[in-house]
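Of the protein chains in this complex, all but one are displayed in their positions.
== chain A ==
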Amino acid sequence: MMNVDPVLMSRLITTMTLGFHIIFATLGVGIPLMISIAEFIGVKKKDPHYRMLARRWARGFVITVAVGVVTGTAIGLQLSLVWPEFMQVAGNVISLPLFMEVFAFFFEAIFLGMYLYTWDRFKKPFTHWLLSLPVVIGGGLSAIFITTVNAFMNTPEGFTMANGAFAAVNPITAMFNPATPSKVFHVLTSAYVTCAAILAAISAFMMLRKKASDYHKKALKLTVTVTFIFASLTAIAGDLSAKFLAEHQSEKLAAAEWHFETEKGADLIMFGWLDEQNEPRYEFRFPKLLSFLAHSDFNSEVTGLEEFPEEVRPPLWIHYMFDLMTAIGIFLLAVSMLYLILSKVKKWNEHNKGLLILIFLSGPLAFLAIEFGWILAEEGRQPWIIRGYMTVEEAATSSPYIGLMFWLFLGLYIVLGTLCTVTLRKMFRSNPAEEELEKLYPTIEKGDDS
């Protein structure tokens, strides 16, 4: 085990830690928004159902935050432990956003503590709602700052090279590099849609298991509506990301689209596989759509992979990552739209079993889309860690113990993942919403079918 390639092990350990952290980080960005919306409606309409929603979501959130914080601390330290050469060089240019991210965490952590322990301490419920805003903002800011770092790795700017080191550093230009706008937009919207979708999935699941109560119906309506809004924005942001790639990182788009020759009016290819001549087989083909995706013009020219030397081409399998992500994006949009249409027309039932199952599926699928999206983005940057300047190979640690560390962390994440799930299940199983509602708000009628 000791003689495994340290670079490979470094990549695996980072993939694993980030792949695990991103689940909880996404929840940390999106769930506060959902809690805040629910509490706001609850206070505004004086509707205990919504306030109960906010309370119960917040209670589950504490658990996922804890895992988010510890895995985030892990990745933060691992950046230096696993990629020391990268941090030594890039630290000169990107430490500003990393540093500001810590302030965002600080801000978020402080107000989260206040929010969670002051439900009934203020005379006006509105005051308590105000405390949720810094949490939403803090979570959003941390996503923004870390995403600028990732954007920098894709389109590095804000420095000059002198004797193999970065000189004349301008941290602000580095932060606002060309990849930043589309990436930040897409990461934020995708985090919000994912959290709305996972909460919708929970409500749908409850309604499939038991008779639908008012509480769950309201939860479903709220979460699916938010899903719809952010699914639309995510699709727009994804389109912008593709346009960004076409302009600044065309080898990534070309690899993701199996687009080998530069041509006008390029077709969009989905799924399928490549034969020996690198010809796509059994694919879905959408005429000229790739040109549109890349430049908003069906006849525009799209750069093909042939223009890039062999050694800097990303792996071709990222095609599937791209396709799966987009397919899920369209699925989320379609399902939430269907629900909204059904609920608008009186005589149709938006709570029919088939639709509930689809809504239930959209939660886990959204998380898969997040993972696929990141794999596309990171794998599509290969072989670079800082595109054009430093390869992954040059950046990795030289320590021979990295293989051992991989297994250690794998064990840790298995334990954390399991215990987190078990704790969350127990928490809500032993304390169903209906009972809690009655206890806290004895005045309202029990949530029957109305």
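Assorted remarks:
Throughout what follows, a residue touches a chain if its C-beta (ideal position, glycine included) is under 8 Å from a C-beta of that chain, and two chains touch if they have at least 3 such contacts; residues count from 1.
Following the convention adopted for this analysis, contacts and distances are computed from a predicted model.
With the options "Cytochrome D ubiquinol oxidase subunit II", "NADH-quinone oxidoreductase subunit N", "Glycerol-3-phosphate ABC transporter permease" or "Cell division ATP-binding protein FtsE" in hand, the undepicted chain maps to the protein name "Cytochrome D ubiquinol oxidase subunit II" (source: UniProt). The residue touching the chain not shown here, chosen from A:Asp47, A:Glu85 or A:Glu247, is A:Glu85.
For the chain missing from the display, the contacting residue among A:Val69, A:Leu133 or A:Leu240 is A:Val69, taking the whole complex into account. Although one chain is hidden here, its contacts on chain A can still be listed: residues 59, 62-63, 65-67, 69-74, 76-89, 91-93, 95-96, 98-103, 105-107, 109-114, 116-118, 121, 134, 166-172, 397-399, 401-402, 404-405, 408-409, 412, 416, 419-420, 423, 426-427, 430-431.
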